[in-house]
Each structure stands twice: as structure tokens, then as C-alpha cells.
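Just one protein chain is left out here, and the rest sit where they should.
Showing subunit A:
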Amino acid sequence: MFRRVSGLLIAVVLAASACGTSDTSDTSGTAAAPSASSGAPAASAPAATELIVFAAASLTGTFTELGKTFEAAHPGITVKFNFGSSATLATQITQGAPADVFAAASPATMKTVTDAGLAASPTVFVKNKLQIAVPPDNPAKVESLKDLTDPKVKVALCAEQVPCGAAAIKALDAAGIKVTPVTLEQDVKATLTKVELGEVDAALVYQTDVIASDGKVTGIAFPEADQAINDYPIAVLSKAPAGPLAQQFVELILSQQGKDVLTKAGFQAP
């Protein structure tokens, strides 16, 4: 009997370890994908046929669109994105993830990469501002930053380790307000989801995320947001496997065409 139980135990442990990896792949699985697929096309053609861009989660919509523009202008080139929290992306890059371009949501996360000597002279290409996001019916009747101090109002903030959390702390400090959130989320999209599901009454997220949510949350601008504007830097990585293509992609982002797409999504010109 013990044999059978232990055999079962092994089977279950195997299943458990499979689950364990799925935890981490939620956060870093996208990083592994480009490296796994980069081998095949590179073997058939000597020139680079794909461009790998690591970009902050808040750039998901705009960069995907601009990536298609880039592909249309460069036939035969595929642009692959790894979107995620800027801090996670920076760690992945310093740990050797193959990437050509890095677009971060904060100068601090870009600095991790430049300090490691993996990129030089980043350029700020957009700025992003915080807004208070509330569910469309605004159950807690939030109108200003001050309303968030009410203990009955459930507030979600980003954790201070990620750019949107750092910006939120800056804005609250500028307003001289102390907010006790119910949760510190791991990235801005997770924070937004909590508002969309109505689990919290308010959250501080980027203006661009409010626009991208397409009416699922309502944004409230507040004056103190001007004290906590996030700069988004972009840089070609020094080990860029795609070489000159990477520079061309950055030029597209900095071009008028790139600016138009980004400002339409709620970003501000630097």
C-alpha cells in the first residue's frame, strides 16, 4: 500500500512542479518566447529578420500598432514584443535576454540597464500622467485625491517598486495626503483590473490606461498629477542582435508618425 501511495505522491509532485513553473511563466514566459523562436529564421537568412522589443506594459497598444507600421515599411522583418513591468524587463535584459530595443516606463528602470553597460544614451519619447480611475458608477463618489483618504474608500495602488507606484507616491506626497491602500499591485494593468472588476473604489493609474480601458473605468484628473509625471525613455541595446534595424525602430517611435499614435493614446509629448 505504501508503494502505491508513494507512486501517487511522485505523480502529484510532478504535477505540482508543473504548476510551479506556470507561476513564473506568467511573468517571464514572454521573455523566453523570442529567444526560443529567434533560432529558426536566423538560420535560414544571414541578415536579421526579426526585431525584439522589450517595452513597458503601458505601451502594449501603441507599440503593437507601431510594430505593424514598421513591418509594413520593412518587408520580411517581424517585430516581436515582450511587454511587462519595466523593472522585470530590466532584470531580464541584465540577465542576458536577447533584445534589440528597450522602452521603459521610468528613467530608474532604464538606469538599471545603462548602468550595466547594456545601453547608451536613452531618449525620452513620451510622458505619462496619473489619473484616479473609478468604476463607471463610482460607488464611493470619489471626486478628488482627498477623497481617497476616507477609510471607507478602498484604494489600489501599484507597488512602489514599479514605476506607476513610484509616481503615485510622488503625487500623494506632493498633495501632502496619506492614503492607506488595500493592495499594492504588481503592475499597472493588475491595478486597473481591480477597478474594472469593482473590487476597489479607486486606483491611481496612468491616463493612458484609463483611455485604453475603453469605458470600463472612468478617469478623474487631479492637479497634483503634474508633480509626478513619468518620463518614458527608449534605447537601442548595445548587444542588439538586429543591429541597424533597432535604430530604425527607435527613429520610428521618435518620428511624427510615432508621436501621433502615442498622443492619441493619451501620452504627452516630452
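By our rule, a contact is a pair of C-beta atoms (placed from the backbone, for glycine too) under 8 Å apart; a residue touches a chain by one contact, two chains touch by 3 or more; residues count from 1.
Heads up, the rule we're going with is that contacts and distances are computed from a predicted model.
As stated in its UniProt record, the chain not included in the shown complex is "Molybdenum transport system permease", which appears among "Carbon-phosphorus lyase complex subunit PhnI", "ABC transporter ATP-binding protein", "Beta-ketoacyl-[acyl-carrier-protein] synthase family protein" or "Molybdenum transport system permease". When the missing chain is restored to the complex, the residue among A:78, A:161 or A:227 that touches it is A:161.
Interface note: of A:67, A:181 or A:219, the residue touching the hidden chain in the full complex is A:181.
Screening A:150, A:199 or A:224 for touch with the missing chain picks out A:199. The missing chain, though absent from the display, is touched by one residue of A:88, A:114, A:131 or A:207; that residue is A:88. Across the interface with the omitted chain, subunit A contributes residues 1-6, 8-9, 12-13, 15-17, 19-20, 22-23, 26-27, 85, 87-88, 91, 154, 156, 159, 161-162, 181-186, 190, 193-194, 197-200.
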